[in-house]
Every structure is written in structure tokens, then in C-alpha cells.
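Okay, handing you the structure first.
With one protein chain withheld, the remaining protein chains of the complex are depicted in position.
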Amino acid sequence: MAKVDFAVGIGGENGQGIASTGDILARIFARRGLNVNAYNAYQSIIRGGHTFLSLRASDQPVANLGDGHDLLIPLNQDAMDRHLRLMRADSRVVYDADKLKPGQAAAGVELCPMPMKQICGANKLAANTAALGAVLRLLGVEPEPLEAVVARQFKKKGEAVVAENVGIARRGYEYAGQNFRPLSFRAPKLDRAQAVLTGNQAIAMGGAAAGVKFYAAYPMSPSTGVLMWMAAHARQLGIMVRQVEDEIGVMNMVIGAAHGGCRAMCATSGGGFALMSEAVGMAGMIEAPVVCVDVQRAGPATGVPTKTEQGDLWQLLGAGQGDFPKIIVAPASQLDLFHTIPELFNLVDEYQCPGLVLSDLLLSEGTCSVDPADLDFKPAIRRGDLILSNGNGSGGASNPYGGYNDSTYLRYKNTPSGISPRAVPGVPGHIYVAATDEHDEDGTLISDEFTNPAKRRMMVEKRGRKMRNVLCQVLPPRLFGPEKATVTLVGWGSTQGVIREAVEKLATEGGITANHLQVKWMVPFHAEEIGRVLASSQRVIIVENNFSGQFARYLRSETGFSAHGHIRKYDGEPFMPHHIVNAVKEQLAGQTSLSVPRHEVLV
Amino acid sequence: MAKVDFAVGIGGENGQGIASTGDILARIFARRGLNVNAYNAYQSIIRGGHTFLSLRASDQPVANLGDGHDLLIPLNQDAMDRHLRLMRADSRVVYDADKLKPGQAAAGVELCPMPMKQICGANKLAANTAALGAVLRLLGVEPEPLEAVVARQFKKKGEAVVAENVGIARRGYEYAGQNFRPLSFRAPKLDRAQAVLTGNQAIAMGGAAAGVKFYAAYPMSPSTGVLMWMAAHARQLGIMVRQVEDEIGVMNMVIGAAHGGCRAMCATSGGGFALMSEAVGMAGMIEAPVVCVDVQRAGPATGVPTKTEQGDLWQLLGAGQGDFPKIIVAPASQLDLFHTIPELFNLVDEYQCPGLVLSDLLLSEGTCSVDPADLDFKPAIRRGDLILSNGNGSGGASNPYGGYNDSTYLRYKNTPSGISPRAVPGVPGHIYVAATDEHDEDGTLISDEFTNPAKRRMMVEKRGRKMRNVLCQVLPPRLFGPEKATVTLVGWGSTQGVIREAVEKLATEGGITANHLQVKWMVPFHAEEIGRVLASSQRVIIVENNFSGQFARYLRSETGFSAHGHIRKYDGEPFMPHHIVNAVKEQLAGQTSLSVPRHEVLV
Amino acid sequence: MSTALQVEPTIETSKSGAQLVKDTYKGKVHPDWCPGCGDFSVLSALQTALLELRLSPHQVVVISGIGCSSNLPGFINTYGMHTLHGRSLAVGVGLKLANHELKVICVGGDGDGYGIGGNHFLHTLRRNVDLTYIVMDNQIYGLTTGQTSPTSVKGMKTKSTPHGNVENPINPIPLAMVGGATYVARGFSGKQKHLVELFKGAITHHGFALVDVFSPCVTYNKDNTYQWFNPRVKPLEEQGHDPTDFHKALDKGYQFGEEVPIGLFWKRNDLPTLEDLEPVLHDGGGPLAFRGLGIPGEQCRALIQELL
Partner (left out) sequence: MSTALQVEPTIETSKSGAQLVKDTYKGKVHPDWCPGCGDFSVLSALQTALLELRLSPHQVVVISGIGCSSNLPGFINTYGMHTLHGRSLAVGVGLKLANHELKVICVGGDGDGYGIGGNHFLHTLRRNVDLTYIVMDNQIYGLTTGQTSPTSVKGMKTKSTPHGNVENPINPIPLAMVGGATYVARGFSGKQKHLVELFKGAITHHGFALVDVFSPCVTYNKDNTYQWFNPRVKPLEEQGHDPTDFHKALDKGYQFGEEVPIGLFWKRNDLPTLEDLEPVLHDGGGPLAFRGLGIPGEQCRALIQELL
């Protein structure tokens, strides 16, 4: 069976319903069993501006937005002018002929002007629906799924409205059938419907699966979707969801809840994380297990709130004064986010330290399909040495109730692993103070009367020791592609999908053998394994979505390894496969060792 | 002339006047022309605990606290018990025989019990004074300077009180003359009186010399001394000094003042800095020149507020989400702090970015003497491309008043150097908005309506480009000691003094040729020069006051160079020369590549 | 409109030949707020106030945080700063002290000012710095697309509280009064002229002035709309309210129901500003920003002398 792989672009201004139109299409495709991947380029503005949604679908997995579009739905002149010239050969442009004028289209691009007044009548809001009908027709998809969606959407407004809108969808469909040449391929129909979700939903659902009972947030793009999911599902899942006064309050509240025994989580973006960083140190010091997600966006400062970047790695590495254990992980896809959150909760519960997740706008607001069977809501739960008053923790309330002034329990016991059994407040016989001042094994401050350099050293080493074992518990990155290759592409986090496709394209289009290493665990870092792979690579090129090469420098700090080349992008937009392909080619040709691909689409 | 080098230890509890007793002694020595260096080991407690002040003096420069003491003044039994056993041979212990019992003294230590009741009469508070008299006698220093200090101290209380206290000082002096054997050396008297200052004073005075007109702070040990100096001198020097509600407010206020045209500064410690980190990014984005000092203390979180550490390097490196230029410098001594602040102000004014200074408790609260001639209050001032409305900036108000809606002035002009002329609010004809959202050359936001990946890229590169030139404007580190050596010791910041002495001791005591590289400029980093020196070194050992080897990892991230060995200390106390000497020996003997010296003194 | 609110233009007028007209204050960029957003009216009223006070654009700095409302500096032709979310007051105080001859006007949203910016609000109030703070209070987080704000009414359904807000809102009027503000007013976007007078009063007031403006978010706040406010708002000036009566002003401030008072609630002139109390600003040297950087020789010697 030939591979079908196509992309639809929908452009216009904020407020024209682009996201929901894209969503309808994504659902229709996913229900057919197609894999989809969508990315919405928009602005920090409620109405106006220019929004461009790319929706790619295939019968094969698609993990990035691809290189171009087969269908364009420009909703205003601006969108037409920006995107028409970039359309692929043999593509179709569906637009309102009463409103928009096409410019010069590239060769082979077919214009599909629709007389929207005629099709939609007085209902000006329905042009999107008519266009969707036409698009389905061009793709050889039957109109019923669209009609069903439209019917559901307008159900509340009564039968007449439903009939009107369904009629419009159908008329759009038929008009296209009568007037336009269908595309050269048809969107296939596969057996198994796919689920569609954003990265933020994946984070939230991962949290729910992990047993999060406390979620706090202060709204901040592009992390707000997590709060929204949590708020919407709070009552049904028994999760306490709080919108707090600021991010400082968020992190401190989450620490309070975690200290109390809940699995507790929060998500924010770089600026909010900066405000949380002092409290991250507190979690390190009092050994409270918390999970915090930083959904990166283009910085510095407020930056470009609706644009993507991988610019916070060093911020997370350096978060909080002093040295203390923290785990940092950069999942590579929406599904990976879903699975990583429960895994991280197990680690932070076992190692009693903060766990930080690096997501970014591309992953978190990007939509993709996953096989519903992969959404496992019953992950393994390990809570480590936890003493809950109802005996629910795996540590169990083994310490007998030793009277009020019990002193046998040492919250910060200096054990060989560095891990000390953790009782939560409320457990009889385990009273202690959790202090951010340096403290002794029993919690007594050693910052005032009882300072003691030997004890201070002991406690620093106790906490530090915990990190030794984490490394063996998480998987080292695996090389993807042939073991011997001309180029090894190294990425981290959200770039996995696009790098993989670039590797394939290099082979098929350029005859260049490449392989790929995607690093997920930042702290702890598999320095040895990664160092070994890279040392035996012919040419290592690091791909990352930032200006200064944050990962390249971190990789060197942990391994001493200096990459041969770099591909970076810091214009707010994600990589497209051809950006990487072309950059690799120019580097192999010896033209540069630092490529900064130009984003051709003006969004 | 033989080198004289001795140290006095004063121990007791907080509230016993240890700091002021030490201060009197330091002043007396410095007025004799001796070089002094003092460090006070104390706790986060107002009364009680154990405080131990080490005061070292020499006719040669002294840049660290040394290895032991020739004189001990224990003010309570606890101090006697902790320190007596650590005294050098031929040392003296001066104490109140009515109150304290000596334990077993090491060989050669001479006890000097003083009948304080008899010497001080009813005046119990004067025992310190009597002890000081005795100490001076043992050192062969005449009593007059002490008597003068005492007289000044009690002037306000009337002649009788003065006479009483002066009498006590004199009686202490005489009692020692009659009963104790003087030390084998005498404190010499040199020509030129030395000035005595702490690092915090040096920071504040450096700011004043640089022309700081706005200083804001939130109290935080060990940085509060800067606020105190500023507050005390505000009116006389015309500096606006504000204590603000929190560190977030501090940094934002400082940015506001800097944006307005003032040289503006703040100081804090790690926890406060964490709270400021978001605003550091704002300074980067709106290109406001500010200077912020992080006086590091033992972390994480509240940690040990009165103990030293070099634990914030990565916090500063990662401060603020995203990539933006910031300068980071770690001065190596009190005098270096004084000179670095004005130098940094020139750089941040020229490059329009935040400048961060890494001090630490050891430097900032440590006292040392400097030649008054080195305190140059007229440093060169360079304000860069600044347009002030009174034409005071070097850029001058060259842009003619172009009407209200002038649009020729581009605040963020994309110049080859990346530096754009900076007008401050109030200048006619230069109106613009300084925005933390990404913006175009004229300040217009490109985060909403006008997003544009090409412009975004241009602006990121414009800001990034500024850092290229900074490097040539600051001095690369110079190798101290012989060019060829068995061991190269590398340090940063406050460890310079102790490493230098260790280098000397290795040569004289161990016959080991060592040299020393102290790195001061962290960002920009002299990667090439440093890499070259280290690559040609036989064995490189990095000395730093933290657990994780923050500098060692950063060095590797910038140069790829991995050191052969590490000497680290994270017990809250600073290095003493013998710690380093012994560690180097054990590493040369192949016993380990990571030495963590034990702090023998229990403070 | 009661004359009690009329303010005479007492402030220095432009020295340039250029004529001040309303367009003088038009920014480079046309506002990209949603059509109908209350913030248009706030912008326009502020421009009119500046014009009527004959303040030259370069003498004024408008400083915002982050939010829809905080985009205002881009739309007005004065010096501007668009700082961090919640930080406009801290930045504004720094700038004001650096150059106390500037007119500093901080602007922003309810989330920006009373949410994340709450601590600066609390402490700027009591310092009585001579600046104006205009809060475009739409009782919602606009820019982040509709979450609860500290002034959202209890029970309100938003994206972060789909079952209704369970927290009691902040009431900025009594809070500012008790916090120490010396000019406390509330306006409504639907009452332009009234707003202009409140702004003029605030800008000419010697001390910290808060003007909380009900500025409806037509996109995300479906509860407190123009339609809701229009019949309810009642100017205090029409009610003979005495803005020096603390307790009455408090009671009026609490009113939020069938009747919603707007206008000047509270004003006092007897409290010196922070600038008044800082002698550093009064030694004739002008704004700190423009003073020479050097320290006189005898001062240097004195500083060194302290160390000997």
C-alpha cells in the first residue's frame, strides 16, 4: 500500500475559528484511523493578527508538521497572500470567491474558488463549514462525519439551525464535487480510530494517571491548557485544583500539599518558573516530592508568548541556589509526556526531590493522534519509603506510636542510599520539623546554635547521594537508524519527530546515511552511554530550538564532547524536516558548522 | 627582615562583642601598617551559639585566614574547649581565670590566665578590653592605640567611664607584662597605615565610586552590609537608598531607575537572587544596564545563612528563561570587588545588559586591609551610547527634537555591534516603548499583530551580538607562579588568596612546584586563553567551595577541558591553606582525584 | 458632572513649537484589542486627560505589566515601558525616583495589579509615591483567554473555574484606602468624560492615586458586561459624596449590586509623598538621573578616613 501523507493549512486571523475548524478536521481524520499532527502558529492577541494551522495526516505515524501543504483554506486575504506562493504542486486552495482574490499561484496549484454567498446564504459564519465540506470532497472522504460534528455542535440551537448548517456542509461538499478536480490521492480509512490530544492534555492526563490529587497553577501560555484540563476534570476525578495568586504561591502550595502526602503538580512557562525557582530549592532541602512542568516559549522575559523555543534548559539546571538533587526530563512527544509524568512521580516519591519537566509550546499546544490502547491509566505506582497515617504508603506506619515526644524517628536519617523514610504530618509518633535551614538527621537546625561543619557535610552528601541510583532507573537514549552513519543528529525534547523524518529524508532524497540520538533525561545524565555513542560517530550535529546552543554546552559540560556542527532555530517557529535536511547538506559540504534555517512561512 | 605572620582567635557566643573586639584589634594592627585578614565564623542566631573570629596579621600581604592561631582569647568555656587543642606550639591563650578552666593544651601552648575580677573590678563587660591589653603586650605593641580606641568608644559616657576603661586596658597590659612570657616575635610597625574594610563595604564603595545614584535592597545575609553602608552614606553622597518589600520589587525598581538614567545597583544572596531572576531577563530584553551582586551563602534554600559557599554559579548562569546577554564576574578579593563594580558599570552601560557579581560570605563579611592609595574613587566612567535629556551622557542628545511623533529614532536599532543608542525617558523627540515582549527596532511588539520570524531572529541576533566584543574588553586570567609546574590549581572568586598561599606552601613545605589560575570573568569566558593554559598543564586540580563542582562543569562546558582532580569543600567553612596542600599531596600520591578536606575547627 | 472633580491644567506645557492636539498622543500602532473592549475607552480618556493637562508626550511615561490592558503603552505616544506581569508599580517607583520630574502613570489589568502584583500594590500604597495607577479591571484574565481574576465575582464560571469561582474577590477601593492610597477612585469605560476627570484628578494629585476602571472584557467576561454596568453605575459626584469621609467612602466602596458607585471615593492631601521626605531629591541637583557621577574629593577622603 502506498503511503498517504498530506497536510491542510488553515489561515486567517484570531477569532475566525481556525483552531476549532482544525480540530474538527483532525477528529474526522483520526476517527478514520489516520495519524495526525497539528501545529497552530498564532499570536499573543485575542482578535486579529495572523493564525496559521497546519494539520498533517497520514496512514503512517506523523510526528511533526512536515514541509508543505496539499490543501489551503485561507480565511482572509492576508492568509491567501502569505501562503499561496508556498503551496506544493498539485495542491488545492479552497477559498471564498466573494471575498478573496488569489495572487499568482505556483505551478500546479489549483485554485478552488467557492461562491460562499450562494452556498451559505445569509449565514456568514458558516463559510468554514462549507470549506470543510469541500476539502473532504477533494480528499475523497464522505460527508457524513462532518455533518455529524456540525449537528452536534448546533444541537442546543434547535433543529432548524442544525438543518441549515448541515445543509451548508453538504452544499460545500457537492460544490467541490461538481467544480474541482479531486486530489491525486484519497484519505484512506483504517481499522482503528485514533485518539487526538494536545501535549497539555497529555501532561494533565499523565498527572491524573499518576494519582495527582493536588494541582495548582497561575495561568501562563503555553501551559494554561494543563490547568484547563485539570479544572474541567477536578470534580469527576477528585483532584483539588487551585488557581493561585502567583507562581511563587503555586510552587509553595504544591510543596505544602506534597509534604502532606498528596501527589502534587504544577505547570508554568519560563517566567513563572523563574519565580518558582527559590521554592524548587526548598523542595530539595526538605526533600519534598513535587513535579513541575516548564512549557517553554520564546524568551527572554515575556518574549513571544505564543511561539516555541527550547530556551529554558539552563534555567532549570541552575534553578535554586546551592547544590541539591533534582530530576530534569525532556519528553519527546505528546505520548511520551503522558507516560513520563507517572514515571517521574515514582522517581520523585522514591528519591524525595523535585522533578522538573521540559515541555515546549510545540509539544504542549501541538495536537497529535495516539493509539487509545497506548493511553494506559494504570501505570505502576511506587511511592518509596513513605509513611502515611492510614498505612497507604508503601513504607507503612511501621514505627510504633511512640508517645508524643518520640525521638526514635529520624526524618532525615543518614542512610547508605541517602533516602530516609518519610512520614507525613498527622502520623502519630513521627513528629519532626521539615526545615529549609540546614538540619540534622532529626530535623534540628544546624544553622544556629548547633552549627557543625561535619554535620553540614554529612547532610549535603546524604542528599547528593540520592542521585547516584536514579540513573540506573531511567533508560539511556537509544540510537535510531543505522549504527554506522555519515552524520549523527542529536536532539532533545520536542525535536524528536522532525529529526527522525529528516534522517529518513536524508537517506531517500540525499543518499546520506544519518542516525539519531534523542536525549530525554537531562538530570541524571547518561554521560557514559552518550559519550560512548558520540565518540564513535563520524560527525555529530546537534539540533536545537534556541540561540546559544544550550544543550550543546550542557552536553559538553557532562561529557567533554564537542559536537562538530549545530543546527539552531530561534525565530519562534519549529523546525520543518527540510530545514534540517538542507542544513546537514550544507554542513557536509563544508560551508558552515552552524546552520540557522530560515523559516520561509511568514507567520 | 624576617616575615612576621601571626593570627589571633577570639571565641565565645553571639552577643559577647566578638566582632567589635576583633575590629579594634584589626584597626590597631592596620594603623601600624600591618596587613590584616579577618574571618568571623558565626551562626544565624542573635545571642548564644559559638562565634569564632580569626584575625591574621603580617608585614606581608595576607589574603586568607591561614592555618592556625598564635593567640587565643576564649570568652567562654565552649570556646576554650573547642580551640585550645588546636593551638600552635609557642602560642598563648589569654582567658578569664575566674570563669574558665583550660583543658589539656597541646605541647608548647602557654596558658595566660588573667584574674579578671581583680583587673576589671565590678565592670564585667570590660574583660575583653583587659584581654586586648594583654594580647598587645604579648605582641610587643604599646598600649596607647588601644587606650585611644577605648577612650573614643566611651567618650559619650563621660570622663569617669573613660578613665575606668582605659585603666582596665592598661592593667591588662601590665598584668601580661608581669606574668606572661611575650611571644617570640613582635608585631612590627611599618610606615604606611592600612585601611580596613569588609567586602560588603568594598561593594558599596565601588558602587559609590561608579556613580550609583539608586540602591535598593531587601535585607539578606550575608549581603546586608552593602545596604547598611549605602543607608549610612545615602544623604552625604546623594544616593537614593530604598529598602523594598521583597527582592522581586528590588530588581524591578532597580531596572526602573536604570532605565530612567541612573546607575542603579542591588545586592542579595542566593534566595533573593532566585526571586530576581525573572527580572534579570527583563533587563536583558529591554536592554537596561543594572548591576546585581549575589553574595553566596551555603544553600540550598535558606541553608546556612551565616556560612560561606560558592554554590550559585549555575543559578546565575541560568538566571531568567531564554537566551540573552548578561555579564557575570567573580572578583577575587575585597579590593578586587571595589575595582570591579565600576568596571562592570562601564560594561553594562556600554553593552546595555545586566551585570551580575558573584561574591560570597567569605569575601563580603571578611575583613582585610588595603593600601588607601589603592582606593581610587575616580575610576574611568564610560556610559556608552546614552542620550540623556541634559546632554550628560556620552551619546549626547544628538537627535534633534523631531516633534512629538518622531519616528526617526530607533531605540533597538539593528547595528553591526548590536548596540543601539539609548535615550532615557524625558528626552524630547526620542519617544519609544521598552517592552519585554519581543519587539522591532522601534519598540513595536512583534509578539502579537506583527509577529514575524525573520524579525524575531534579527532581534535575538542583535542582542546576542553584543557579547562578542565584551570579551576583548576584560582581562583574561594570568597564570601565577612558574610556567612549568607539577600541578596547576584553578580557582574562581574568593579562593584566590588561599590558593596562592597553598602554592607557596607546596613549594616550601612539600617541594612541589605548583602554579595557579584564578578565573574571574565567567561570562564572557576566556575559553581560548584558559583552554590553552590548561591544555599545556601537567595536572589540573580545581578548587572550589561547593559540592557538585559547579565551576569544573562550567569550565568543561565552555572549553571541553576535564580537570584531573578536584578539591571541594561544602561544610560552610572556607578553605585553609593546609587543606589544599594536603589534598594536592594526596592526589599526587594517586590516592584520589576528589579531595574533600575536613574542617578541623568545630565552628 | 460635579465641578468638584474639575482640574485646572497647572502643569508645565510643551516647550516646543508643536501644537498639542489629541492626535499628538496617538501611538505608532493601532490598538489590537477586541472590538468593543473597554480598554479603548480608557486609552482615549487618558489621551484626553494628558491633552487637557497640556502634558508633552516626552514628559510622561506610561508603564504597564502584561495583559491585554498592559498593551496600552504601545498605543499611546508617550514614553512607555511594558514590563513583567505584575511589576509595573515596582518599575514605576524606580523610574519616578530616578527622575522625579517625569509624570509616571502605571497601567495594567486586575490580574496584573491585584493578583501577581499584589505585594507591590500593597507597599506602593503605603509609600505614597507621587504616581498614578490605572487598573483596567475587567474581572477576568483576558490575555490568557479567560481565567478567574482576583476581582472575579464569587460563583463566576471561567475556564479555570468551570463550576464557579469559590473565592471571595478583592475589593480594590477599600483595600487601597486602608492600604494608604491618598486618591482612590473608580471609573467605568462607559463613562468617558467622567473618566477623563478622574484621570486628571489622579495625575495632578500629589501622591499615590489609584483609579480602578470597570473596563469590560467583551470576549471572556459574560457576567459583568456593559449591559450589566450601564444601569448600575452611579457617579458619587451626583450623590454629594464627601471624599474626605473615610467610613462613608468605605461603605460606598463596598457597594456592588443594584447600584455600583463610581467616582472619587477618597482623597487626602495632608500626607507628604515619599519624594517630599527624601532630602536627596531636594538638594537642588535636579533628577538623580541627570546628575554627575563623580564624588567630590573631600567626600572620597572622608570615606577612606572611616576605614583607617
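In this document, chain identifiers A, B and C correspond to the written order of the chains, with residue numbering beginning at 1 in each.
One rule holds for everything that comes next: contacts are C-beta pairs under 8 Å (C-beta built on N, C-alpha and C of every residue); 3 or more make two chains touch, one makes a residue touch a chain.
All values reported here derive from a predicted model rather than from experimental measurement.
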- Message: With touch defined as in the header, list the contact partners of the absent chain among those displayed.
- Response: A, B, C
- Query: Which of B:232, B:454, B:475 or B:535 sits in contact with the chain that's absent?
  - Reply: B:232
- Any idea which of A:25, A:38, A:257 or A:499 touches the chain not displayed? A:257
- Note on the structure: Among A:3, A:156 or A:378, contact with the omitted chain is made only by A:378
- Item | Omitted-chain contact residue, chosen from B:127, B:301 or B:490 | B:301
- Task: Using the touch definition up top, pick the residue from C:26, C:54 or C:126 that touches the left-out chain.
- Result: C:126
- Message: What does the interface between chain B and the hidden chain look like in terms of residue numbers?
- Response: 15, 44-49, 217-221, 224, 227-228, 231-232, 235, 241, 243, 245-247, 271, 301-302
- Item | Contact set of chain A toward the excluded chain (per top definition) | 27, 30-31, 193, 195-197, 201, 205, 208-211, 213-214, 216, 233-240, 242, 244-246, 248-249, 252-264, 278-279, 282, 286, 372, 375, 377-378, 381, 388-390, 392, 401, 403-405, 407, 424-437, 442-445, 448-449
- chain C residues touching the omitted chain (full complex): 115-116, 118-119, 122-123, 126-128, 150, 166-171, 174-175, 177-180, 247, 250, 271, 274, 277-278
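The definition used in the following text is that only the chains that are shown with their structure count from here on.
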- Please state whether B-C or A-C has more C-beta contact pairs across its interface. B-C
- Task: Determine the centre-to-centre distance between chain A and chain C, using the mean Cα coordinates as centres, and give it in whole Å.
- Result: 38
- Residue numbers of chain C (touch at least two other chains): 32, 66, 82, 84
- Expected list for chain A, residues touching two or more other chains, is 44-45, 48-49, 271, 301-302
